[in-house]
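Note that one protein chain is taken out, while the other chains of the complex remain in position.
Going by the order they are written in, the chains are A, B and C; count residues from 1 in each one.
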Amino acid sequence: MDLETLLSYEWGIMTPEFIILGVATALSLMDLFMPKSQSRKILGWVGFAGIIAALVSLLGHIGHSPESILFDTFRLDSFAKAFKLLLLIGSAMVLLIAIGYEPNEGLEEFRGEFFYLFMAALLGAMIMSSSGDLITLFVGLELLSISSYILAGMRKRNLHSNESAMKYVINGSIATAITLFGMSYVYGLTGTTNLKEMSGFLTSIYNEQHIYLLGLAFFMIVVGLSFKLATAPFHMWAPDVYQGAPTPVTAFLSVVSKTAGFIIIIRILFSIFANAPSGDVQGLPMILALQDYIAFLAGATMIIGNLIALRQRNIKRLFAYSSIAQAGYLLVVIASMSLFMFDTLWFYLGAYLFMNLGAFAIIQHVTHKSGSEDIGQFAGLYRRAPFLAIAMAIFLLSLAGIPGTAGFIGKLNIFMGALVPNEGHYVLVSIMIATTVVSYFYYFGVMVQMFFRPAADTGKVKIPAALTAVIGISLAATILFGIAPNIAFDFLQGNFNQFTDFFQ
Amino acid sequence: MSTVPVQAYLALALILFCIGLYGALTKRNTVIVLISIELMLNAVNINLVAFSKYGITPSITGQIFTLFVIAVAAAEVAVGIAILISLYRNKKSVNIDEMDAMKH
Amino acid sequence: MNLAYFLSILVFSPLLGILVLSFLPRTQESLIKTVGFLATLPALVLALIAYFQYRAGADLEQLNEKASWIQFGDAGQLGNLFSIDYELGLDGFSLIMIVLTAVLSTLAAIASIHIKKEWKGYFMLFLLLEVGMLGVFAAENLILFFIFFEITLIPTFFLIGKWGYYEKENAAYSFLIYNGLGSAVLLIVIMVLFARTGTANIDALMAAMNADNPQLVAPISENMKMGMLIALLIAFGVKLPIFPLHSWMVRVHVQAPPSIVMLHAGVLLKIGAFGLIRFGMGIFPEQFQSLAVWLAVLGVVNLLYGAFLAFVQTDFKMVLAYSSISHMGIVLIGLGALNEAGIQGAIFQVVSHGLIAALLFFLVGVLYERFQTSNIQNLGGLAKGMPITAGFLLAGAMASLGLPGMSGFVSEFMAFLGLFKEMPILAAVGTIGIIMTAVYLLRAVLGITYGKAHRDFAGITDMKKFEFVPVLVLVGLIVLIGVYPSVLSEPLTSTLETIMLGIGG
Partner (left out) sequence: MMENAWIIPLFPLLSFLFLILFGKRLKEASAYIGILFTLASLVYSLLVLVDRFSAPTYKAEGVWLTIGDVQLTAGFEVNQLNALMLVIVSLVSFLVHMYSKGYMQGDDRFPVFYAYLGLFTFAMLGLVISPNLLQTYFFWELVGLGSFLLIGFYFYKEEAKAAAKKAFIMTRIGDVGLLIGMILLFWQAGSFEYDEIFAAVEAGAISGTMITLTAILIFVGAVGKSGQFPLHTWLPDAMEGPTPVSALIHAATMVAAGVYLVAALFPLFAASETALMTIAVIGAFTAIFAASIGLVQKDIKRVLAYSTVSQLGYMMLALGSAGYVAGVFHLMTHAFFKALLFLAAGSVIHAVHTQNIEHMGGLWKKLRVTGPLFLIGTLAISGVPLFSGFFSKDEILIAAWAHGNTALFWLAVIAAFFTAFYMFRLFFMVFAGEARSDMKNVHESPSVMTLPMVVLGVLAVVAGYVNTPWFGTFLGDWLVEDNHALGHGHIEGPAWIMIVATAVSLLGIFLAWLMYGKRSLSRDWLTSRMPLSYNVLYNKYYIDEFYSLTVVNGAKFISSFLRFLEVFLVEGLVKSVTGVASALGKLGSKIHNGQIQTYGTVAFVGLAILVVIYAFTGGYLK
């Protein structure tokens, strides 16, 4: 390929990625040349600015018809745009949380690394969301993973941090291997790594064995990727890693990385397996034939997450299980494959982003002072900081899916999607609702601590501006989308024409 | 000399993958575990290469993919080792089964 | 009264109070209490206006409100399917329930004078609870109904858990979990209906589910309908409560602060009955008919079970709790009869028990305030020390055991009138409950008021002025309904007609 073909590409559509890349590089250099003594917080703000810039440039692209460059390895369709939006907003807020992060034993000399690794991870996620080729997809995935391995181990001198990083690396690598193994089979059956071409080929395979092989590949990929989603069967790393990792990283893992996971799984499943025959009599496409397996995983995830969460005393661990459960709810969306799938997924991920990040901001603030992460730390929070307590309460209610919050609308949406198809997924919905009720126990347990229990120390707490911003934004969004969800839905309907271009 | 059938390669890859997986899930020494993961990734590479030659529709992409995998695998192991070292600093042990400070 | 947003204002008026409260300093006890009380008045006034306008012949239709709210999926493709509107409206039944709610809220706000701590938080939650209750009755579509339904859940949890008595947190939790499950089941039904018909508006649903020409997005089998009705029965059975789903409610009645129990027994339990009548009968008429017998049986079981258990309780609150279960049995009996008399009786019982329970629990509050106990033994001979309170207690008991001239009799009588037409034997068994009611109530109330004084009442003041207000209002209403039941029956006629039309009666 010569220069002018290279120049002929519409590089413009990659602006957001370029911005992030640039900022990441800049940050690393700045960190290198900044005197040790100087606080690295400034880097955080630079990164924040970068993300905002990327966000703006992305918004500029909204509404345009889908484009793809580099032989269709990078495509910017409405799906990519919509979910990049979430990624960027999420990371922006995580960054704010990170800026407000001051653990006891300090993090100063690593703070710089933290920011540019964080940017790298974000870049990986963004690449994933708009890659049209297995290779770019894989590279993006690894960029995200490897960066977050290091992020998890950021607190070098903290044993828990090291351990969580170690666990993350090993499980992550195994997951990658499994995913890749699955991919390799798909490649073998199609002879290409380009998603679109793949689905083209797969429509025409008829050989029983090939179809079976494809099925195996499907399961390997699903299980491999379930690592990123932290859903069954590859969920068990989450509690340990969440607990050990620095709180901002935990927030990042539980929101951004999870979102990325859903992006990639949708990309792969619905572009590769949507058109492949399942080889059964009525000629269903494979994805529909294997729907029930996903449903099974979803059910398992919801049950596991919610039941085990009942026993947790460590707040971060609790939220790890809660986020497992939430991932289970999201799997329900994929399992039900209704015409609302993309909207539902997008809305719920958005709602989840806000309520979870808001909660994590508060958790970080409450726990990092005392060092202890026991739920008891929340005792009497209402006395010490009413605003924090009420905000936390609203986030919890939203996570529990109580009306008036975004979480409720999201769940409503999920239920509808699951019940609309002619043979509705009643069992799945019942499990989801039942486990939701179970989740009341631990969510309200935290509230009982905050409102009913006497305060451990009655010292008033002052909140750093960055955290206040995060909490404020999350609070506003959680309530706004709970009361006037149409703002989001109209935006979705108006600008992403039903994600129809996903399949073209 | 395409006497070796594709199935052979696939079988080899599969076996290699399983050995790797077995090692990764049973060995006590973390370094060994990382190496076992390498095995798994190499199994993938064998698959890809084999397919790019004897696949239904052979193409060069597989080998390109392989290159990426190799590179990424190297990076992963590097990071793994790095983390292991920092962990060793605090814990004075590389035994994977002793890394259970956080559980339940 | 063709005033726009009338209902929205009515429903959300307590929010104003919350707003004001949020600016008040936490320590201003009397000020906070006054504000809390005043905040309940607008709703009351508006509700009464609506009621009297309606009695004067005004048409409730003109109160309906509608604004498009949520649109799932692409409006272009789906049209108005899968859209949820914000729509409020009233019919005779819900109007009455709203009046009941408004009245009881105001009185409960007065009763809240006994609250000892954290008045600010208390009244904020209290008002939020009122919004929820009002909304439940005004909601014109299922989703909205559910939202308000859940909104009542959260404040109640905190009100019980923070301001209750010794075992408050257990009570709060069992309240939460039972009602959580109940509302979960309810949500399943609602979502199935919504997903299958594409609409959540109740009237539209009735039309869509119409057996003759169903207009569905996706098919609904007969079994599914039956299943959904049973699910509804469970969902609202938890609230009502129906045996054996009642144990939470006993705990709440005993542990929650009396002012909250006034609302809980007075209104929240009634949401169950309201839902059964509005949705159970409205949406699944055929299935309801086939379940009627079991409903009646359950009713009798409730009636007797509650009565016999109330007979052996030593704590007056427990007696009242079980008597509530017993009285809700009468509602079920009326519904089971499934004829005008029965249904009207059920609705009457809903209102009447609301008032009576509120009265009795208010008096419990008055007693607890003075003696820190509600144990029958310890209170013995009350009439010597607090003749007026004792008198009202007796009046409450009489109303509760269905003495003619008080609301309890009318409802009980109609319910049984209805049931005797359909299933005389069952009804005859049920009448044992009437006797037992007298037995346990007299045992308890006479145990408290009559007999030798078990404590010295020196320095115990009888009811204070402000305490008279709720008692007099409630007794007045109870007697009014008992003597001149038309105040209720006339607004109900249209509702009843539609219901009877639905079940082809």
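To be clear about the criterion, a contact is a pair of C-beta atoms (placed from the backbone, for glycine too) under 8 Å apart; a residue touches a chain by one contact, two chains touch by 3 or more.
Note that the structure is predicted; figures quoted are calculated from it, not measured.
Considering the complete complex, the chain that is not shown touches A, B, C. Residue A:Val438 is the one among A:Leu195, A:Ala295, A:Val438 or A:Leu475 that touches the chain not shown. Within the full complex, the residue among C:His114, C:Lys421 or C:Arg455 touching the omitted chain is C:Lys421.
Shown as candidates are C:Leu16, C:Val297 or C:Leu446; the residue that touches the absent chain is C:Leu446.
Touching the missing chain, out of C:Leu63, C:Ala383, C:Leu426 or C:Leu474, is residue C:Ala383. Touching the missing chain, out of A:Ile13, A:Leu27 or A:Ile170, is residue A:Ile170.
Where chain A meets the chain that is not shown, the touching residues are 166-167, 170-171, 174-175, 178, 208-209, 211-212, 215-216, 219-220, 222-223, 226-227, 232-234, 236-237, 239-240, 278-280, 289-290, 293, 303-304, 307-312, 438. Interface with the hidden chain, as seen from chain C, comprises residues 174, 177, 243-244, 246-247, 305, 308-309, 311-312, 339-341, 344, 381, 383-384, 398, 403-405, 409-410, 413-414, 416-417, 420-421, 424, 427-428, 431, 434-436, 438-439, 442-443, 446, 449-453, 485-486, 489-490, 493, 496, 500. Although one chain is not displayed, chain B still touches it through residues 21, 24-26, 33, 96-97, 99-104.
Quick note on the criterion: only the chains that are shown with their structure count from here on.
Chain contacts here run in a simple line, from one end chain through to the other with no loop closing. A centroid comparison over C-alpha atoms places B as the chain most distant from chain C.
Computed centre separation for the pair chain A/chain B is 26 angstrom, with centres defined by C-alpha atoms. Distance between chain centres (mean CA atoms), chain B to chain C: 65 Å. For chain B, the set of residues touching two or more other chains is empty.
In the complex of the two chains, the chain C residues touching chain A come out as 69-75, 82, 143, 146-148, 150-151, 153-154, 157-158, 161-162, 169, 173, 176-177, 180-181, 184-185, 187-188, 191-192, 194-196, 217-219. Residues of chain A that touch chain C in their complex: 339-340, 343, 397, 402-404, 408-409, 412-413, 415-416, 419-422, 424, 426, 429-430, 433-434, 436-437, 440-441, 444, 448, 451-452, 485-486, 489-490, 493, 498.
Within the complex formed with chain A, the residues of chain B that make contact are 13, 17, 20-21, 24, 30, 33-34, 37, 40-41, 43-44, 47-48, 50-52, 55-59, 61-62, 64-65, 68-69, 72, 75-76, 79-80, 82-84, 86-87, 89-91, 96, 99, 101-104.
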